[in-house]
Every structure is written in structure tokens, then in C-alpha cells.
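Heads up, one of the protein chains got dropped from this complex, but the rest are sitting where they should.
A and B are the chain letters, set down in written order, and residue numbers restart from 1 in every chain.
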Amino acid sequence: MAADHGPAAAPLRCGPVPRVGSRPGPFPACAGPCPRRAPPLTRVCLSGPRPGLCGAGGREPGAAPRRAIGHGRVAVELDSSAGVAVMKMENLPVNSLSLDFLTEFLISLEKLENDRGCRGVILTSGAPKIFSAGLDIMEMYGKSTEHYAEFWKAVQEMWLRLYQSNMVTIAAINGSSPAGGCLMAMCCDYRIMAENPKYSIGLNETQLGIVAPFWFKDTMVNTIGNRATERSLELGLLYSPPEAHKIGLVDQLVPEEKIQSTAAAVMSQWLAIPDHARQITKSMMRKPTVDRLLAHRESDIQNFVSFISKDAIQKSLHMYMEMLKQRRG
Amino acid sequence: MAADHGPAAAPLRCGPVPRVGSRPGPFPACAGPCPRRAPPLTRVCLSGPRPGLCGAGGREPGAAPRRAIGHGRVAVELDSSAGVAVMKMENLPVNSLSLDFLTEFLISLEKLENDRGCRGVILTSGAPKIFSAGLDIMEMYGKSTEHYAEFWKAVQEMWLRLYQSNMVTIAAINGSSPAGGCLMAMCCDYRIMAENPKYSIGLNETQLGIVAPFWFKDTMVNTIGNRATERSLELGLLYSPPEAHKIGLVDQLVPEEKIQSTAAAVMSQWLAIPDHARQITKSMMRKPTVDRLLAHRESDIQNFVSFISKDAIQKSLHMYMEMLKQRRG
Partner (left out) sequence: MAADHGPAAAPLRCGPVPRVGSRPGPFPACAGPCPRRAPPLTRVCLSGPRPGLCGAGGREPGAAPRRAIGHGRVAVELDSSAGVAVMKMENLPVNSLSLDFLTEFLISLEKLENDRGCRGVILTSGAPKIFSAGLDIMEMYGKSTEHYAEFWKAVQEMWLRLYQSNMVTIAAINGSSPAGGCLMAMCCDYRIMAENPKYSIGLNETQLGIVAPFWFKDTMVNTIGNRATERSLELGLLYSPPEAHKIGLVDQLVPEEKIQSTAAAVMSQWLAIPDHARQITKSMMRKPTVDRLLAHRESDIQNFVSFISKDAIQKSLHMYMEMLKQRRG
């Protein structure tokens, strides 16, 4: 877009995106959430009774009663002057995505989403050497079908909320990130990974004899394309940081000690874009993928429950857990 | 395809595509438009009263009266011996896509499309340092809703005609090409860009607080894939020539003084392919994307009109224009 009577806007370049310093606001974007002043660096530790995840804090009809959360598995620090929160996953030892963790994660995310003082979130790990190990196997073994359904619904909810977040979401991947951990990273707008050769990332479900559901697959196709996804999923590949960078599974590699500062710098580039325009664009890009899960949400839950309830699968999970115990021992 | 009794056709290689010198025509392609003799290098300057854009020159029922075109904003040179036209955009200073310009562009394109002596078009700029600055902001400020609708329909029409052209279309991008300028380039079959570090290209709408419509997005996804488009659109990125080449937004970089000769050489490679087969293939590739706009054409116009008519947007555009004036002053 340019006026007929003068030169176009000075070319803005890729790489570091310059802040639009001379932007002649108020742009319509500011009709949406805009940063406001608030006390800087509030540390939020969620520990109260757990509200429902959907709607205005109520419990969904027919939902199973929910356990209280005993301690903080997600540490949130909001820098109100920047409008940026850091969500640090602290479900030790490996940030397994348990039902409790997912619930706390969703509450934290929801609070930030509704906080007009927060425009961006950096998702990272407080556990050593691991971003997230993915879905918690304990939630899938020896439980009731109701429990499996509740768990899977929470996994879906995590994806739906994170993938569609109105905030800028940046994954600071400071450790290995298999399976569900990789999914969380792929949900973000931008992925920065520590270039530690011991770390890996990928959807490795087939290595365990299970299958990533279609919306995991869709998310990966959207990120690295069809062919790389096909090979990746069929072989259950876990990529080293350079490999992940090469195929576009992560956007940037940095030395481990610079990951948080890099995330903050990248965030400020993203926040230079008017929120409203960015949010509409993000929705335009991701909505078809989201709609596909929403259209099949119940059958996806039923598929998971019937699959995971099979004797053969339960037996496999049991043996897998025994193997993990031995390794640990 | 190969005969059972002999070796296959000699392997033809990528890179410079060799002319199929020994092609045993007449191939069915020649049922379609084939080059014919005509006076070489005709310079077409459109200056008569403006006919309607759709159908056989008539005005659409209910369309607003149209202004006459005062002077040539698109210079067309047709080399009949080669069957190739050069369309040079000359809407100084920055080839803004005004309603008048789009109209003249469409008439010129239509004439070439219907000229059996023209099989290919090289789209380039006669303005210094800029290919096209994109949509003319003056058409979107302080006008009637009827005007906005007419303007947007012309933008759609430009995309529909250029993206589906039966001719081989090559963009010789000899200057910066933001927003609508980038769209025009992406509509072509092949993009050659001058490797001048001062030039940039991209869909930078979000930088201005506005949003590229879904068919701009679709065109970019078809060109550079989903993930690169997502990042590109959300950040409103403008790429330097090497960056644009790396992500596939342009196909080839050349020194500025060689851009026209390179475009001519590439064109001759494309014209070595039988028109009919190439046209069917092009339609097969692009039709689903075109059909998506055709199915939502009216609602897309309504969306644009209601968005651009908002007070907040009008105010933003006003301030943007003031900024451009100051820069110019």
C-alpha cells in the first residue's frame, strides 16, 4: 500500500524486524489487547482450588470431580513493562504432561490470555536437560475409561488454547522435546532451541508402537511440510538441534546460555506488529486446522480411549514403565 | 512414456530447459494458441475511452460510470517474432495500484491474452527502484463505499486474470515490491529479481496494521509453503533479494543490468513447452485456489468495504499519508 504522491514506506527488512517507530497509530490493532502499565515482574504461583477450564470458571456438566493442585508446576513471571510473561514448566523431573500439569498449564495460560497487560508468552522449562517429555504414561495406564477421556480432553484443550493463543508465543526449547513436548513447541509462533548436541526433538510416537493423532500430524505438516512429516512420523524421528533447524522444525539455534535473552529479543520484534493485525492473520493461518479437530473432537477422544484400553497396549505400557524403572535404578 | 521397442526420449534436464528441437509435432498443444507472424515490436499505448473489464467490452449492469484513462500507465511492447510481450508499469512515481492503473493493466493484459501472436508476457517496471508499491492508499481514503467496492473488485480481477493467465508470465522484479506488488509477482509463473540490496519484497500488510486477505495468503502458501507464509504474514516481513531467493519467494537473482535479458532467455525455455499441455497443467495447479476466491468473492468485497470504512482505519490511513508527505517533504 502506498500513497500515489510519494515514495512507499521505507522498505522494512527480514531478519530482525525493526520496530515501526514512526508508526502513525492509533492503528485498529489497538482496539484489541494493548500493553498497559502494571507492577513489573509479578510471580504467580497457582495453588488454590482448581476452577473449571472452560468458560467463566464453572465446571462443565457431567465432568468428573477434579483434584486440588498441591503445588506450582508452572511458574509464571510477568514483566508488565514489556507485556511479556515467561511460563516455566516445573513438573520435575521431566515435565511430563500429566492431567494435573495440563490443568495448571491451562489455567495459567488462560489468566495471561485474559490479562490485557500481557501480549506475549515465552514457554520454557525449569527442568534440567528436558523441555517436556510429553504425555504422562501414568495417566494412560490402569485407569478408568472416564479418566482416559478426561485426560485426552485436557491434551486436546492444551493444543487448542496454545495453537490459537492471541498472544505471541515463543518456545525457548532448553532441553529434549519428544512427542507431546514437540507438539507444545510446534504450537508456538516461533521456536528457539539450545544447540546442545544431547538434546533432540520430534514426534517419536511410532518408536513406542503408538500413533500420533491427526491433529499432531496436521500441526507438523503446517510446520515442516508434508514429506518431511511423513518420513518423520513413520520413523518416529528425533532430530538433533542442527537437523531440526535444517528441516524447519525449529527456527533458530542459540548457545544454551543465550536462549532466554534471545527469546526476549525475538519477542520484542514480534510485539512491534500491531496485535490486532497479527491475531487476525494467525487465525486465518491456523483456523482450518483447529476446525478439523473441533469437528471430530468426540470421536478423537473415543479413539484414544478404546486404543489405550486394549490389553495389548496396557501390557506394552506396563513393560515400557518397567524398562524406565530399570534405567532409572 | 516410452515405446516398448527402443530407448526412451533422451533425458531432458533441469536448469536451462532445452528446446525440444526434435519434437515430432503437431502436438495437441498446437490446437491452442500458437505463435503467428505479426509486425514486430508494436508499441501499444492505450488512451481511448475505457471499456468494461468483463465480457465483450460492455459495462456491467449497475457498475459505476468509469473515468477515461488520460495517459498510458502500462507500456506494452510485443515482439511478434518471439511471441513475447513486455508489460512495463509506468504509473510514476511508485506504480501504485490505483483503480485507473488496474483498469489499464487489465485491458492491456486482456488484449495480449486474446492475441494469438502473444504466448508470453514479461512484467516489469518503468519506475526507478520500485516494481510496484502495492495498492494505492488514495483509493481507500475518504471515498464512498461504492468506490471501495469497485476498487476491491478491480484488485480481485487483477489477481484472477494474472494468476490464471494462459500466457507464460515472468516477473522481472527490478525494484522493491511490497504488499500488492509482491502479490503481482507471485501471480507470475517465474520470478527473477535484481540483486540490489536496497530492494525488498514481501506481504508487509501487518506492519501497517492491516491484514492480507485470504487469497493473498493462499497465493503465498502456494509459493513458499505454509510455515514460511505464517511467519512472513504475521510479521509483515520484507525480504532482501538473497532472503527472498532462499525461501523461494523469487526463483532467480541476477545483476540489475541483466534482468531483462535473463527474463527473455527464461521465457524462451518456457515457450519450448507446448502451450496446451502447459496451460492445462497450470490450471490444474491453480484452479482450487482461484475457485476459493470465486466462491467468496462478494463477501470478500463486503469484508474489505466494511473494514476500510471504519473510523479507526480511516484515521490510521490519514496519519500514514501525513507521514509519507513529511518523508517526501
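The definition used in the following text is that contacts are C-beta pairs under 8 Å (C-beta built on N, C-alpha and C of every residue); 3 or more make two chains touch, one makes a residue touch a chain.
If you're wondering where the values come from, they're calculated on a predicted model, not measured in any experiment.
Residue B:H276 is the one among B:H276, B:R297 or B:R327 that touches the chain not shown.
For the chain missing from the display, the contacting residue among A:S96, A:S165 or A:Q279 is A:S96, taking the whole complex into account. Considering A:D115, A:D136 or A:D300, the position touching the chain not shown turns out to be A:D136 (whole complex). Taking the complete complex into account, residues 1-15, 17, 20, 22-31, 189-190, 221-225, 248, 251, 269-270, 273-274, 276-278, 280-282, 284-286 of chain B touch the chain not shown. Listed here are the chain A residues that touch the chain not shown: 93-94, 96, 98, 130, 133-138, 140, 176, 178-180, 198-200, 202, 204-212, 214, 217, 225-227, 229-231, 233-240, 243, 310, 312-313, 315-316, 319-325, 327-328.
Here, only the chains that are shown with their structure count from here on.
With centres set at the average Cα position, the gap from chain A to chain B is 38 Å.
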